[in-house]
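Note that one protein chain of the assembly has been removed; the remaining protein chains are unaltered in position.
We call the chains A and B, going by the order they appear; numbering starts again at 1 in every chain.
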Amino acid sequence: MIVYLIRRLLQVIPTLLVISLILFGLLALKPGDPIDEMRRGNPGFTQEDYDRLREFYGLDKPWYVQYWRWLGRVLHGDFGISRQFGRPAASYIFRYRFPNTVLLSGLSLLLAFVISVPAGAISAIRQHTVFDYSVTVVNFIGVSIPIFWFGIMLIYVFAVRFRGFLPAGGLASPGVVGTWPVFVDRLRHLILPVIALSSLQLAQWTRFMRSSMLEVIKLDYIVTARAKGLSEPVILYRHALRNSILPLITLIGLNVPLLFSGAILTETVFNWPGMGRAIFDAILVNDFNVAMVSLMFISLLVLTFNLLADLAYALADPRVRYE
Amino acid sequence: MSRAKRRTTEKGASKGQSPITAGESYWRGVWRRFRRHRLAMLGGSVLLIFVLGAILAPWLTPYNFSRQNRRNMFAPPSFSVPTDPRLVGTCERPAVLWFKCGMHPFGTDDLGRDILARVLQGGRVSLVVGFIAATVSTLLGTFIGAMAGFLGGFVDAVIGRCIEIMLSIPQLPLLLILVGLLANPEVRLAAILSEALGDAKSIVIIIGVIIVLSWMSTARLVRGQILSLREREFVEAAKGIGASRLRIVFRHLLPNVASIVIVQATLMLGEAILIESGLSFLGLGIQPPAVSWGNMLSRAQGFLYYPNGVYIALFPGLFIFLTVLCANFLGDGLRDALDPRHYSSL
Partner (left out) sequence: MRKWGIVVGLCLCLSVAAWAGPALNTLVIGSTQEPSNLLPWEGAADTKENTMGLFNVGLTYFDSDGVLQPGLATEVPTEENGRLKLFRDADGKIVRQEVLWTIREDATWSDGRPITSDDAIFTFKVQNTPEILVTTRAFSNLVEEVRKVDSKSFWIFYKVPNLFYANVGGSIGLCRFYDIAPKHVWEPIYDAVMAAIAANPENTTEIIEGQFLGSPPSTGTGIVVGSGAFRFQEWQINQFIRFSRRGDFFIDPPGPAENYIQEITFRFIVSQPTLVSAILAGEIDASDDIGLAGMDPTILAAQLGDRGTVEVTPSGFIEKLNVNLFPECGAAADLLLGDKRTRQAIIQAIDRGDLAATVFPGATPSNSFLVGGDIGFNDALNPWPYNPEAASALLAEIGWSDVDGDGWLERVTDDGREIEFAMHWVATTADFRVRTGEILQEFFADVGIKLEVENLPGSVVFASEYISHGIDCSFRGLFEYAEAGGVGQAPADPLSNELWANDLLEDPVDAALENVPTPANSYAGVNITGWVNEEFDRLRAQALQEFDLVKRSAIVKQMQVIYNEELPTIPLYDRSETVTKAIGLVNYTKGTAAARTQFWNTWEWGWEQNGAIAVR
């Protein structure tokens, strides 16, 4: 087990290197750099200025040389400066963007989990009832609706038609003071984006939970437990539910990192300053350092959560062995 | 964006299964079970209607999808024919059956174009994107996964690594970079594509990028399946009687993964359509004047507050939703039908 863990950890390093090389290469291929912006609005901008500034930024070197320099700096813990915001890229991402993402994605995951487990379990237990059918239909709707459209409709209804019932977007209202009003204000801003973002997970996990539960219910030990005359709630909640949540948790583990980059659409619609939008903007305006630090961070998260999911699986299921 | 990936972890992929040999009775059973799955039948039929509608699109409406009539912008859905010929605009043909020139059953858009004609034409593009992306990415994934699973050893290790790397790179940003790169005439490949494809370029790029980023889940599934099948008696038996490797793969292994692959492809269809709409929302999808449900929908958000502007958003949104919904129904039904062990839902 330990050997396996060490081997997996060692594999993470070359994987990250390859990922960084791919991403850097692709970003470097994108034409346009900050100097172009300066040159455009500037009559006095000479070719010497242009060359000087390109050299200044190291943009005159081929991309692999730039990569090598970038890697050197990163190994010293320096991710460079965001050209968009004039502050260190890493601190920009981790101070201003990452916490917002954790908040939004975390609450969405929580909401999805809290609803999908009972909904999935109950619809499995009461298979072929009205409840089961309605849950299934709602699930299908959840996975089929374009998320940005859903978000726009939420804003249209709750912010505009019911004027000011909920905010149309953003992180918080300016000028709100005091612990309780600030808390309420933040919460109000979270409601619509959380609903939009969690809709997909909610639907998928409910579906997953339902089939997982169905499978467990038919297993021998549940049948045995029933035969032993244990009460139905005890069987269902002590045995069946526990065993069917396990695979769901693995699935959630694999889902978590995706929410950090995958929320671009929700973040755009609700003007939520999270990681996804930061990456998108950085790519659009050639803010190289920000794009690289956030993409690498998410890749690391994916690898970590993959590993954790495998470990959790191994710990939970003694039949799985790693040599 | 990552839905397909998530599904890979769903049930039934790698646990022991009874082997399937491709025989008539099996497929007959599949068809029988599938027919009993009412939602799947419904989903399949609706999809079929949409496909037919898309194929026949140019002949189903009096209007051409790109013909503007700026005197009649933001018209509400209506079956009445205006008396003022300027409001009627230019039609391709006077009528299709009872459906006359001048009728706009879905209303008109922000340039006075018939929304019905555009939804039909957009369906062509969206469904082509969906079908091609789903088919090719699933086939590619199956091939790669089968190679890894069957050949094992070094090949498996390399492929496994590649899959892991591909899955670890955040998909949506990668998609953005690739689409941006290929939309740029300074990049040689993009210039060649532009030359060869003209207006259809963005469609081909979207399809290509979706394929590149979504074959991994299928590959992983198939690999797992093949790995578990490879050790089974019937394959051993085939080996014993001296069957060639190719024969074993195609005769014995692939038919057994067919069920997963078909289901995967169906779900991928909806997935691809949603990806396209999401990219369009960010301004990187199918580029006008080509029309797709995704770019219709994303454009519509600017007109939400115009009188009757809501119809521009309503219809493409509805069609995306229905198509994905039907693909999901169909996938669900196929899963149950192809794999009797999971005959459980609905």
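Following the convention adopted for this analysis, contacts are C-beta pairs under 8 Å (C-beta built on N, C-alpha and C of every residue); 3 or more make two chains touch, one makes a residue touch a chain.
Predicted model, so just to flag it, every value in this text is computed and none were measured.
Of the chains displayed, those contacted by the omitted chain across the entire assembly are A, B.
Only one of the listed residues, B:Trp31, B:Phe250 or B:Tyr305, touches the absent chain: B:Tyr305.
Looking at B:Gly123, B:Gly180 or B:Gly224, the residue that reaches the missing chain in the full complex is B:Gly180. Only one residue in the set A:Leu5, A:Ile22, A:Ile81 or A:Ala312 touches the chain that does not appear here, and it is A:Ile81.
Take chain A: the residues that touch the chain left off the picture are 31-33, 35-47, 49-50, 52-53, 56-58, 80-81, 83-88, 92, 96-97, 115, 152, 155-156, 159-160, 163-176, 181, 184-185, 187-188, 191, 268-271, 273, 277, 281, 284-286. Although one chain is not displayed, its contacts with chain B can still be listed: residues 66, 68, 70, 73, 110-111, 180, 183-186, 198-199, 283-284, 287-289, 299, 301-302, 304-307.
Definition applied: only the chains that are shown with their structure count from here on.
Between chain A and chain B the centroid-to-centroid distance comes to 24 Å (mean Cα coordinates, whole Å).
Note for the complex: chain A touches chain B at residues 15, 18-19, 22-23, 26-27, 29-31, 127, 133, 136, 140-141, 143-149, 152, 156, 160, 200, 204, 208, 210-212, 214-215, 247, 250-251, 254-255, 258, 260-262, 264-265, 268, 276, 279-280, 283-284, 291, 295, 298-299, 302-303, 306. Only residues 1-3, 5-6, 9-11, 161, 164-165, 167-174, 176-178, 180-181, 184, 186-187, 270, 274, 277-278, 281-282, 294, 297-298, 301, 304-305, 313, 317, 320-322, 324-325, 328-329, 342, 344-346 of chain B touch chain A when the two sit together in their complex.
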